[in-house]
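These notes concern the structure reproduced below.
Only one protein chain is missing; all other protein chains are in place.
Let's turn to subunit A:
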Amino acid sequence: MSNFFRSLPKHVKTAFISIFRHLAMSLSAISAVTVTLLLFSTFLMIAGNISLFTKNIEDDLRIHVVLQPDVVKQADLDNVQKDIEGIQGVKKVTFSDADHELELMIKEHGEDFKMYRGKENPLSNAFFVSVKDADTIAAISKQIEQLDHVKQTMYGGTSVPKMVSMVDSIRFGGMIFVILLTLLALFLISNSIKMTIYARNAEIAIMRNVGATNWYIKVPFMLEGILIGLLGAILPCIFTYFGYPYLYEMLGGQIVTSLFGLQPIYPFTLQICAALLGFGMLVGLIGSFLSTTKYLHWKR
């Protein structure tokens, strides 16, 4: 192990030199990584926000159960709550009294409703019911409507589950695209490393002759692969670091409604940059490992 660290600076130097010696090959591998990571970055930005949207949407996925105005006794309220909780598929039931309802109304429809504060409050008590599965929301809502003391039920509309599944398929398609690009980048990196190996054939032969272990021979090539991955990640990182805040400012932090609020710039962009760097290095490492192992394996 101490040998490894002693020779590490030399290995790093070798890796740098050989990237510049085969500049064309290195550049093609680097640009493959760059393209892959640019798309990966876009994908991450979209996916990160979509998962936030879905979370918001799913929060919205609850039934507003408005009770008859005359239901005020605690015993009756408890009974209704128990009845609702008894329905299959119900996740959580929260009580919202008339005053709370009014505050929500004010928040949603404006200050004009402030005048109803106090005894004038025309609203009645209500419950918020969240369900386990978005698809069952219509059925459960209907069931609740049949209960005693319930005046009406409302929920976020039938388009919600459809949207969730659409978002899921976008995510899936993007993932496949990114995987294919990753394979391309892997191929190009391992090809580039292969060129380096052939160019340094004589050196490798001498290393073998004087008793260098396979690992000693492999390390510079693997470092070269990692470096290619890192260099390829620089542009996508810049793109993410400056592009996302720009987009965020332009859209004002949300798409149309607050339901589609965007991920805050920090730590989101930093997380993506870290993922890109890590992913670039990993692809470089795997690509170079494949070609060195293949080349060195059948020689004694």
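The rule is short, and it goes like this: a contact is a pair of C-beta atoms (placed from the backbone, for glycine too) under 8 Å apart; a residue touches a chain by one contact, two chains touch by 3 or more; residues count from 1.
By definition in this document, contacts and distances are computed from a predicted model.
Undergrad: Absent chain per UniProt: "Acyl-CoA dehydrogenase family protein", "Diacetylchitobiose uptake system permease protein NgcG", "Cytochrome P450" or "Cell division ATP-binding protein FtsE"?
TA: The missing chain's protein name, per its UniProt entry, is "Cell division ATP-binding protein FtsE".
Undergrad: Of the residues listed, A:23, A:139 or A:206, which one is in contact with the missing chain?
TA: A:206
Undergrad: Identify the residue among A:73, A:119 or A:300 that touches the chain left out of the display.
TA: The missing chain is touched by A:300.
Undergrad: With respect to the chain omitted from the figure, which of A:16, A:177 or A:216 is a touching residue?
TA: A:216
Undergrad: On subunit A, what residues meet the omitted chain?
TA: Touch with the absent chain occurs at residues 3, 6-7, 10, 202-203, 205-214, 216, 300.
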